[in-house]
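With one protein chain withheld, the remaining protein chains of the complex are depicted in position.
Labels for the chains are A and B, by order of writing; each one numbers its residues from 1.
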């Protein structure tokens, strides 16, 4: 893989993705072997929006490779408040680091920013746009639990606004997965995403209920339905309740069904699922480390061990 | 010492405490000998409340051992704001670190959180509850300055709400100290703490004035009386003024009296005390590093040098 910048999962071919996942598997197998991989490498963190897991796992990842971070900190305490443009900020900060990670609320910001810098820039979420490292860790977790070949996956919840879901759907198309989208009508896939998936040759079906499709799934990927998408709270509660799963729901599922969630969850997945063999969402979060280590290793120029 | 988690000073036996203090003394004696003790070890910092000295000294401690931190940062910028439960947060973050440090405003939170994680969790203060590393550094400073045997200690100020004071009193009971509690009547030890201390065989006496007991003390531990504990400002000023010490106050003390304070101070200790030989509160703060290094070293599995 040779990309200056990692902006979107769409830019990654199946071979690119497999290179990252293979490297991640190598790392997960023996993390300490990579502990001195990039001594002294500095990763600049530019998070213009709150983040816990993405920021902490990038931090852990570069440190597990022997490198370190240079963190802008909360935007409220930065010179952005003095009216500096994003283009200027990234041009300054590239002088302090060997690669940059950017999260910014504005869709397209990562692409724009990447045009101003020479060091590699990784998009860690640009508003409603892309979040490629989330997609890579989702794919890694699916591959580890169910395999990516002949996969039957259900993707449930807010399919309209969830960038995570769109990225994942595009990426899975590379692997020929059967994709079942399960959501209330008001939160179905946007027309343009559906169109693009068809163009890419995706095998997709849309449902308004989980029940009829549950026992055919290898993986069920649950996302949060956000209250602010609904005109009033009672409507939200009713809809959200229908797409909520618990241990009882999963009694109808295949024994080896893997349940994923990008986290944080609020109550889409009952805590009684945590103790079942289906639950893989904490493992999924933890996989952020080997996957981001792999990506950083490739971006910073690491050869295979 | 083999504890998965360090939640309360009460869980530590006299032998446990002495193991930590001995290791801390070893470290203080030659800190650089420990500089490569835990290379690559990552300490996850979860501070749900503001903190300066505790957070900075944990940071310095793990770095002085050759390790590093993965910091959640201010809670305002974390996914906790999206409604994630503490149990979920710690289960995610344990994937990014080899041990966790938690400060949280809710009493009992550290115990609860520790039940969800496999990596060691250290309580750095849970509301009105426990703050064991503060107690350990207090004990270390007392031992270095006055010894823990045959100790006569005065503990003064807010004895009702101060978690620091309660932890310290319990721990000192292990060493048979004579404990004098000096406070206004409205801020005396809570009944249950007094009861527990008696049950544990503590030697305690309670006073409303420092003067009669001052010249018998090896150590005077001063804590802050908080304005918000009083119905009006004038009452606060009057009471606070009576439990404030300055260089003149200490003329009646023994020459080798050691004055401690958990800091930050507001004006309980006049700045003219700083220049006297009694003042050991900055040394006390600095001892946070060898003591936390010792604890981390033991928790992370370090053998004696």
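Quick note on the criterion: a residue touches a chain if its C-beta (ideal position, glycine included) is under 8 Å from a C-beta of that chain, and two chains touch if they have at least 3 such contacts.
Quick caveat: nothing in here was measured; it's all calculated off a predicted structure.
Q: Which candidate, A:42, A:112, A:247 or A:266, sits in contact with the chain we can't see?
A: Once the missing chain is taken into account, the touching residue is A:42.
Q: Which listed residue, B:5, B:64 or B:104, touches the chain dropped from view?
A: B:64
Q: So one chain is hidden, and I want to know which residue out of A:68, A:206 or A:274 touches that hidden chain in the complete assembly.
A: Touches the omitted chain: A:68.
Q: By the contact definition given up top, give the residues of subunit B that touch the hidden chain.
A: That gives, for subunit B, the contact residues 32, 35, 47, 50-53, 55-57, 59-60, 63-64, 66, 68, 73-74, 263-266, 271, 282, 285-286, 288-289.
Q: Contacts of subunit A with the missing chain: which residues?
A: Here the touching residues of subunit A are 39-40, 42, 44, 68, 70-74, 76-84, 87-89, 91-93, 95-97.
Assume only the chains that are shown with their structure count from here on.
Q: Give the rotation angle, in degrees and rounded to the nearest 5, that superposes the C-alpha atoms of subunit A onto those of its identical copy subunit B.
A: With C-alpha atoms aligned, the rotation comes to 120 degrees.
Q: Taking each chain's centre as the mean position of its Cα atoms, how many Å separate subunit A from subunit B?
A: Distance between chain centres: 40 Å.
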